[in-house]
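Notes follow the structure.
Only one protein chain is missing; all other protein chains are in place.
Let's turn to chain A:
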C-alpha cells in the first residue's frame, strides 16, 4: 500500500500556523493590555478629578497644594518640543534623503548610511546629556538669560535624534520610485533637482509623509531628552526659551518619586498617558488618510 501521509509534514502543517499565530498575536494582546490598563486607571482618575477641570484649567500642579489638574501646560510643552524638533528634522532629513537617493555616488552612500544608522541607535539618554552639556551651553553663549533647562535645546536635540529616521524612510520611499520615471524626466531635459522636485518626490510623497508622521510621533513620545534638558516646570507657553515640561517627562517625574499607588497623584500619570495615546492615535489616522490622498500610482 502506498502511504500518502507522513508524520513530519502533517505535524508541521498543523503546528506551525498555530505557533506563528501566537507570535503575531503577542503584539495585539500587548496593545489590548496597554489600552485596558490606561483606560481603567484613567476612568478611576476622572471619577475623582472632573474631566472638565482636566480639559479647561490652564495650570498643571497636581503634586502640591493648591492642586490643579489642567492638562494644557503639558500639551503645550510637548507640542513646542515636537514643533522645534520637526523644524530641525524634516528639512534636513528630507534633504539628506534626496542627496542619498539621487545624488550620492555609491561609495559615499556606503559611508553615510551606516553613520546615520549609528546615529539612530544612540540611546536617548545620551542625547539628553548631549543637549544639557553641549547644546544648552552653546545656545546660552548666543542667547543671554536662557535658562539651563529650556525647550529650545531639548527640541533641537530631539530633532537631531529623528533625522536618521526621516532620511532613511524618505530615502526608501524615493528609491521605490521606478528608474523609468526619472529617465522620462531626464530625457525631457530635466536637471536632477527638477526631476526630484516634480517627479520623484510627488511619486514617493505618500511614503515621505508617512516618514514625517512617524518622526512626529517619535518626537511627541520622546522621553529622556526632554526629562534631562527641558525642565520640570509645566507652563502654558509657546516660547522656546522657557523652561517647560512635556507629558512624558511628567510621567517620569511621578514614576520616580514616592507617590503612593492608588492616590490621585498616581492617577494623573494614566490620564496624561491616555492623552498622549489619543493624540498619537489621531495623528496616525490623519497620516493614513493624508498619505492615501497624496498617493500617486506607478
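Please note the rule applied: a residue touches a chain if its C-beta (ideal position, glycine included) is under 8 Å from a C-beta of that chain, and two chains touch if they have at least 3 such contacts; residues count from 1.
Simple rule for what comes next: contacts and distances are computed from a predicted model.
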Exercise. Refer to UniProt and select, among "Ras-related protein Rab-5B", "Fumarate reductase iron-sulfur subunit", "Aldehyde dehydrogenase family protein" or "Phosphate ABC transporter ATP-binding protein", the name of the complex member that is left out.
Key: "Phosphate ABC transporter ATP-binding protein"
Quiz prompt | Full-complex contact with the absent chain, from A:66, A:105 or A:121 | solution = A:105
Quiz item: Just one of A:199, A:213, A:229 or A:269 touches the chain that is missing; which is it?
Solution: A:199
Quiz item: Tell me, which residues in chain A touch the chain that this view leaves out?
Solution: 105-106, 178, 180-181, 183-191, 194, 198-199, 202-203, 296-298
